Structure formats: C-alpha cells, structure tokens
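Take a look at the structure below.
This view holds just a subset of the chains, kept in their places.
Labels A and B are assigned to the chains in the order they are written; within every chain, residues are numbered from 1.
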Amino acid sequence: MHVNDDRRLARIGMPEAVFCEPKSPAQLDGIVADLLPGGRPTLFTRLTPERFAALSSASQAQLVYDADSSTATLHGCLPAAASCTIGIVVAGTSDLLVAREAAATLDFSGVPHAMFVDVGVAGLWRLEERLDEIRACDIVIAVAGMDAALMTVLGGLIGAPLIGVPTSVGYGVAEGGTVALGSALASCAQGVAVVNIDNGFGAACAAMRIINQFGERSS
Amino acid sequence: MHVNDDRRLARIGMPEAVFCEPKSPAQLDGIVADLLPGGRPTLFTRLTPERFAALSSASQAQLVYDADSSTATLHGCLPAAASCTIGIVVAGTSDLLVAREAAATLDFSGVPHAMFVDVGVAGLWRLEERLDEIRACDIVIAVAGMDAALMTVLGGLIGAPLIGVPTSVGYGVAEGGTVALGSALASCAQGVAVVNIDNGFGAACAAMRIINQFGERSS
C-alpha cells in the first residue's frame, strides 16, 4: 500500500489522503491503480496542475480534479457528516490556494463551511463588517501570511475554537512563511492552535477531530 | 490596567491571566494591587519560585502559589465549567512543569483533567498500557520535547482533538525546543494542532475554546 492507510478512517475518523507533492507521476499512477478496486473515497492533496497533467490519462480519467485547491478526489466524497459550520477566514487573495485546500478537505469529508476573504487587519473595517457572520461559525480556521496579525485580532474577538494556518505568501523576511508561523505561535490571543505553513488540509483535519468528537452531541 | 483585560472572560470566555516572566517584581506587585479590589479570579503564569520570592509580602499573602506549575491564583478559581475530561499525556518527567501549567490552567477554569506521565514512545509499551484510558478523554493535550514523536504516534491512535505542546527539554539540537516544535508541526498524523514551545497555558486555552463552544457548561 502506497497511501495513507485504509484502516485510518475506521480507526480515528480521519480522511484517506494522498500527499502528492514529493511523489513522481509514476508513483501517483501506481497509487491510483492500487486504490481503484477498493472503491473508497480518497483525497489527493498538493496536486498542482503541472503534476496532474503529468499523470497518465488513465489516472486523469479516474480523478475529479480541482485546480483552484490543487486537490483531486477518487471515488467521490464522504456523506454529509455534520451540521456544524466551519468558517474559513482568509487575510488576502494570495492566501486563497491554502484556504481552498482546507475547503476541499471539508467538502470531501461532508462538512459545511463558509469562506470570508480579504479581511486582513491592515484594513480593520473589512474584518469588522464580517464579524457577525464569523461569530456564527462553530469553528474558525484563519489563513494568513506575512505578519499573520489576523489570528491575534480574531482570537481576541471570538470565543470559538480557532485554528491558524500560516501561509508562505510574501518576500524578504516573510518568504517561506516562517514569520507568519512564528507570529501565529506567539500570538497574544489565548488558545490559538496552529498547523504547519500552508497546511490547509491539516487545519481541516484538526477541525474534523473536534466535530467527530463533539459534533453529534446532545447540547 | 496592566493585565489581560477584565472584559475578556465576558467576551470570549478565556481566563484572566497575567504572564509574569518578563515583568519586574514591582510591576507584578502593582498588578496584584490593581486586581485586588475587583475580586475576579485571576491566574498568574510562569511565576517561578525565584520570581514569587521577589514579590512583596503583601502580594505573596494574596496569591495562592503552586511551585510545581509556576502558577498562582488570586481570588480563587472559576466554578466547575464542564463535564468533559481533558487528558494530558506527558512524554517524560522532564516535561512535567509544562504539563502542570496546562493542568493548573484547567483547574483554575473548572475543567476536569487526567494526567498520563512517562509514556514516551521510545518505550512504546508504556503508551499502549494507558491507551484505553487516554481514548476515554474528550480532548487530549500531548506534551513532549526532544523528537516529540509522541504526538505522531498518539495522533494515529486516537480520534479526539489533539493539541501538541512541544517543550524546551533537551540539549544540542534539541535545546530550546525548536526540534520538538518542528516535529509537531510536521507530524505525519492528521490534524495535530500545535501551540508555542512550553505553552501549557495556551494548550489549555485551546481546549477550553472547544469546551466553551461544544461542551455543556454548568453555569
């Protein structure tokens, strides 16, 4: 087996996923072929248009590809799993690819979500205009690069679980996202939980751990 | 006001807390004096025995100090707030100070918790022996330094929300905790959410965001 284990969903409720970036086209074609008979829904992440185009036509025919999030699915998505709503709050247009990976992961997993774009705190009024909508979400994923100040401001304004995704957007000291990551980890707001730079998939999984555990609760 | 704002609890449900490490004894004495009339429960973190001993005797008399977690409380704790249980899983004895800061924060906030110590995965049987107990927890905080491999193994074994706290335990490349932090962020397990190095307080706050949103509160 070349993929994240098929027993994972049964054991801990996390989605089947294939991390495509470091794999060769031949390896990915092999994985698609291996997964084909099983029929289980599987998500492919970090599958850029260039990488998708390098796959065999057989693989391409089996996958449902979404260039905006660099993801693909095989054998469809999982059934609707929650009545919670995840808010994905995005600092700027440049962070959209990462935000859409989170959204695609939630879509694949049957979890509803709403996206709030261009609400970076250098123009605070933009965030404030959307704040009521954001407060209506059960869990919030904040996606920001550069100084990632969004996470601190948001963390001080909402009480919901808040998962920060620093992005690699930027240049100079911001290049690669380590400033955004450090800023998110050192946030003065209390209880911001952080995932790896650009890891929209991981943020969605962290949200799903909450939903899996608490989602169908009696409250 | 010199402290985390008194309107925070009302607004987003996070505990009042004073981060003591960078403040001078005179500054801390001033904060205690400011907080005294209000009567609101307040938590003091990273108050080492040396720092506590440097406070005025008036301040010392007002605070309930716990050297094991380097925390203190003023005006008692918050009432019991949840029937959820937070599991605090600790790789080794050396990580206990950080784990106890998380526990003290939960105690202050009225949230039940259980601690599992010395279950580092270099001796996998130790974790396996406690696994059923850990799986019974609603949320898990994993505390580990060095290679922080505990977080990945645990993340593959449980489905609950998992918050990783890397610690600064170790020497050579491990000194300061950046390897543990990197390992937690790069974890192959899905959906591990991470807080700053040694930030037991922050991990507890991240857990309380989940409880506040999803758990049944008694108040």
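As a working rule, a contact is a pair of C-beta atoms (placed from the backbone, for glycine too) under 8 Å apart; a residue touches a chain by one contact, two chains touch by 3 or more.
Just so it is clear, the structure is predicted and the values come from calculations on it, not from any experiment.
Novice: Copy number for the full complex, please, knowing 2 are shown in place.
Specialist: Altogether, the complex is made of 8 copies.
One rule holds for everything that comes next: only the chains that are shown with their structure count from here on.
Novice: Could you work out how far the Cα centre of chain A sits from that of chain B, in whole Å?
Specialist: Using C-alpha averages as centres, the distance is 26 Å.
Novice: Under the stated contact criterion, what part of chain B meets chain A in this complex?
Specialist: Per the touch definition, chain B meets chain A at residues 4, 8, 11-15, 17, 138-139, 155-163, 181, 185-186, 190-197, 201-202, 204-210, 212-216.
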